[in-house]
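Following: one structure in structure tokens, then a few remarks.
For this view, one protein chain was removed and the others were kept in their places.
Labels run A and B following the written order; every chain starts at residue 1.
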Amino acid sequence: MKPASFKYVAAASVDHALSLKAEHGDDAKFLAGGQSLMPAMNFRLAQPAVLIDINEIADLTGIRRSAAATRVGPVTRYRALQRDAAFARDFALIGEALPHIAHPQIRNRGTIGGNLAHADPASELPAIALALGARFHARTATQERWIEASDFFVGALTTDLQPDEMLVDIELLLPKPRTGCCFMEIARRRGDFAIVGVAAMMTLGERDECTDVRLAFCGVGETPIDASSAAEVLVGGTPTEAAIRDVAASMQGMIDPGGSVHATADYQRHIAGVLTERALRTAHQRVRDGR
Amino acid sequence: MDGDFHDITLSVNGKQYRRRVESRLLLSDFIRHDLALAGTHVGCEHGVCGACTVLLDGQPIRSCLMLAVQARNHEISTVEGLTDKDGEYHPLQQAMHDHHGLQCGYCTPGILMTMTAFLDENPSPTEDDVREALSGNLCRCTGYQNIVDAVMTAAMRTRSR
Partner (left out) sequence: MSTRTFGEPVKRNEDRRLLTGQALFIDDIELPGMLHVAFLRSQVAHAKIVSIDVSSALKRSGVVAAFVAGDLGDYWQQGPLLVPPPPIAGIVFHQRTQVPLAKDKVRHVGEPLVIVIAESRYIAEDALDDIDVELEPLPAVVDLEKGLAHGSALVHDDVGSNVSAHVRQTKGNYAAAAAKADQIIKRRFLYEHGISSPIETRGVVAQWDKRANQMTIWDTTQAPVFVRNGLAGMLGLNERQVRVIAPFVGGGFGPKIMMFYPEEVLLPWVSMKLNRPVKWIEDRLEHFFATTHERGQIHDAEIALTRDGRILGIKDVFLHDGGAYDPYGLTVPINSQCTLLGPYVVPNYDSTFTQVFTNLPTVTPYRGAGRQHGVFVMERLLDFAARELKIDPAEIRRKNLIPPEAFPYKNEIIYQDFQPLEYDSGNYEPVLDMALEAIGYKAFREEQVAARLQGRHIGIGLACYVEGTGIGPYEGAKVQVQSNGKVSVATGIGTQGQGHFTVFAQIAADQLGVAVGDVDVVTGDTDQFYWGAGTFASRGAVVAGNAVNEASKVVRKKALKLASDLFECAEEDLVIEDGKVSIVGVPGKFVKLGDLARQANPMRGAVQPGTEPGLESTQYFGPKMGATANGVHAMIIEMDPRTFDLKILKYVVVHDCGTVINPMILAGQIHGGVAQGIGNAFYEKLVFDDQGQLLNASLADYLLPTALEVPRMELGHTVTTSPLNPMGIKGAGEAGAIPGGPLFAQAIEDALDLKGRGVELLEIPLSPSRLFELTRNAQR
């Protein structure tokens, strides 16, 4: 399965990449890690006329920490995220999800920005971005804007990025103090696309009452689903087993999984409920354990 | 339509090459056919089976998911570079032989590249660590058990050297 012909340009800078994208629009695609784009091209499901390689642009990689937020360059490889101890500690959700993303060989090349811009409905990082309330910096040759995660993922394999835009930075807000996080997924084999994945965060106050809950899913809709509202009922009280089970049940009503060759929609809905219970329980336990 | 061609220079197994490649030429095809290093094998061309795994600047990657032109100025390592200059086996090659870790041998080069890099970073793995590291390489012949044993043996032998 060989790709169709295209013109290849190794962009030297962000401006260079953006001017090329402005020129070619949808006929051009950015090549980051290539771990999603190249299979599509080898199957000839994607046939861009122009491929803009952004791997050599130093400005697009790296992790920059500040007091309230961390900014990650989109071409930062999964491997780099896994090996950055501070990052894995600050963003435990991502640290916990990374071993589920494919295999080491893929993680040595694949990038966080590539993953987010590809917006596969079963992909873990978009759901985590929703849970964390991430923001994405998009630029064109002449303009720029910040996009909230909740506005970024608009459909299966579709983001709000316009034909002349590129994702140039990703901002992740640090979870508040006393927040326990848990990412879980069910897949047929480790590294396969999630049948259902859940990112859960629970914040406790001084009296160990729940002050905030975030809940987001992958695999159960065309886009990642923010189901935090289903967990709002936990806020203000001490999360009990029964309360967590109720959250799981009401969350199941908020999702509309499509099923796949690997799982029926009902199984996905069922699993989403099971994972909700387990992830919330674990997040709660972790914050109590001080993790 | 004429192809889009690029001149590249790269290093493979320590040797410099200079070639002209079409932009769409996959790195796997380049290594196998342009450089005649046919030890790297192709199994799926969509990044799942791992047979095409080579090292890019020391790290295992799927050569079927990379374009040859992207390898410009990088260092590629393939299975042909594993034996030392006297033709002596790398410890993992020896261990694979000792443990019958290969049958048809088609997935073997990809596994060797993946697991030699893994052992360089993980000199004392557990069996679970090994299986996890190996899970990105499909084998249809061996059921993996002897490969796992070979990796554990290679690790032990390397530690005791």
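Note that in this section contacts are C-beta pairs under 8 Å (C-beta built on N, C-alpha and C of every residue); 3 or more make two chains touch, one makes a residue touch a chain.
Remember, it's a predicted structure, so these values are computed and weren't measured experimentally.
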| item | value |
| --- | --- |
| Selected residue (touches chain absent from view) among B:Gly14, B:Pro123 or B:Gly143 | B:Gly143 |
| From A:Arg83, A:Arg145, A:Arg188 or A:Arg288, residue that would touch the chain that is not displayed | A:Arg188 |
| Interface with the undisplayed chain - residues on chain A | 1-5, 39, 43-44, 186, 188-190, 192-193, 195, 261-264, 266-267, 270-271, 274 |
| Touching residues (missing chain, whole complex) on chain B | 1-2, 22, 24-25, 32-33, 36-46, 48-49, 51, 78-80, 82-83, 89, 93, 96-98, 100, 102-109, 112, 130-132, 134-148 |
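FYI, only the chains that are shown with their structure count from here on.
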| item | value |
| --- | --- |
| Centroid distance [mean C-alpha coordinates] between chain B and chain A, Å | 29 |
| Interface residues, chain A side, partner chain B - complex | 1-8, 10, 31, 34-35, 38-39, 42-43, 51, 53, 55, 79, 99, 102-106, 108-109, 189-191 |
| Contacting residues of chain B [partner chain A, same complex] | 1, 3-4, 6, 22-24, 26, 29, 45-47, 50, 53, 56, 59-62, 64-67, 69-70, 72, 114, 118, 132-133, 135-136 |
